[in-house]
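Apart from one protein chain that is not included, each protein chain of the complex appears where it belongs.
Order of writing sets the chain letters: A and B. Residues in each chain are counted from 1.
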Amino acid sequence: MSISIKLEAFEGPLDLLLHLIDKNKVNIYDIPIVEITNQYMEYINSMDDKDLDMMSEFLVMAATLLNIKSKMLLPKDETKDEEEDPRQELVERLLEYKMFKYISEELKDKELDAAKVFFKEPTIPEEIEGYKEEVDIDSLLADLTLAKLHKIFESVVKKQTDKIDPIRSKFGKIEREEINLTAKLMSIQAYGLQHKKFSFRKLLETQPTKMEVIVTFLGVLELMKIGQVMIEQNNLFDDITITFIGETIAELDDSVALE
Amino acid sequence: MEIKKVEATIEAILFTMGEAVDVERIAAAIGHDVETTSNIIRNMMDQYDSEERGIQIIELDGAFQMCTKPDMYESIVKITHIPKKHVLTDVLLETLSIIAYKQPITKLEIEAIRGVKSDHAVNKLVEYNLVCEVGRMDAPGRPIIFGTTEEFLRSFGIQSLQDLPVINPEKVEDFKLEAEEEVQLKLDI
Partner (left out) sequence: MEIKKVEATIEAILFTMGEAVDVERIAAAIGHDVETTSNIIRNMMDQYDSEERGIQIIELDGAFQMCTKPDMYESIVKITHIPKKHVLTDVLLETLSIIAYKQPITKLEIEAIRGVKSDHAVNKLVEYNLVCEVGRMDAPGRPIIFGTTEEFLRSFGIQSLQDLPVINPEKVEDFKLEAEEEVQLKLDI
């Protein structure tokens, strides 16, 4: 089957899947998984692989389809009374997505109508506006104590240390390489070249996500191994001081680092 | 105060303030309780509707605002230049409808429904003030939860979230029937 539509036209894997179902004139409830999977893979192969981020989302969906396909090919487990149709979950997701696409069309119409009314800027006479009551801080802060404020800040600090990994936790086993180790290695070295001696803790604190913290950690290990940095720690759990001892930034790639 | 006078006062207040005014504030200003005030204003809304007026009062989640009637649009654009508001792409609309119907909702949950990363879309909606942070979820990582704003209600002509368009149940039924028929057909062949 030839593919005429550009992949970029699709918002995401569900969008593409809906399109394929539509094109094959089949109903969502009765997706011919094998056929659709083949067409889906064809699309992915034709994908411009520059955008890895987007590609990975499509691949997760392709894997889901293949998973369903393989489950359907396996003989039924006789010991179980009722086995759920492996397509069930996918159908539910698709229906939900389709529903929201439909709703967004409704909203679009509503917006068109609502855009036809005009509002007026406030015209409170100047002399009155001068009276405008200030916000009463005391009543605003009535329920707030320093201890509470402190607790809130602590939870903010905590949150930074254990940010959960977005998206991935929802998608089975296929994980995306979200952070590029090579780039991280370069940036740590660039930072090291500039600062010579720096705090390991500080370095981790500047990482916005847990994944970045992990990759940074791996990066430091790798740089130690190849002798670009030296680390020292005086006591257990003390901060670790990293000293950059390399002359220049070493060119590295993932394969080296992941060994 | 007799009722006509109260209505006149409310008209003057809504005209002057321009923005949406909480019913509690109006009630305090006219010296009636909130329920009576709501009833008076709703009655005024009917009057504005039935009489051929150019302006109307709309309700937004417990607040009231004065604006022109939609059929005045053509005449008004003739007289003044109306700055173009942001255009909502399909992606934004889709994300917005998920937030509207599923709120309060986290970015992760939005992404689970859409199947794609939605940071950009959510940020844009926040920037357009159609969506805002409403707090943090009590879950690992304490993710931010999002909800729609008053501006959302205004931009879509919706009184309150109860007023969101519902999916026609017949439509859903149609889908199901079609499916069953098709399955049947396949079996027959």
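Keep in mind that, in the parts below, a residue touches a chain if its C-beta (ideal position, glycine included) is under 8 Å from a C-beta of that chain, and two chains touch if they have at least 3 such contacts.
Please read these numbers as outputs of a predicted model, since none were measured by experiment.
Colleague: Extract the touching residues of chain B with respect to the undisplayed chain.
Modeller: Spelled out for chain B, the touching residues are 4-5, 7-13, 15-17, 21-22, 24-26, 28-30, 52-55, 66, 68-69, 72, 75-76, 78-80, 123, 126-127, 132-136, 144.
Colleague: Kindly note down the residues of chain A that lie in touch with the hidden chain.
Modeller: 118, 120-121, 123-125, 128-129, 131-138, 140-141, 144-147, 149-150, 152-154, 156-158, 160-163, 201, 204, 208, 210, 213-214, 217-218, 237
One rule holds for everything that comes next: only the chains that are shown with their structure count from here on.
Colleague: Give, as an integer number of Å, the spacing between the C-alpha centres of chain B and chain A.
Modeller: Roughly 29 Å, centre to centre.
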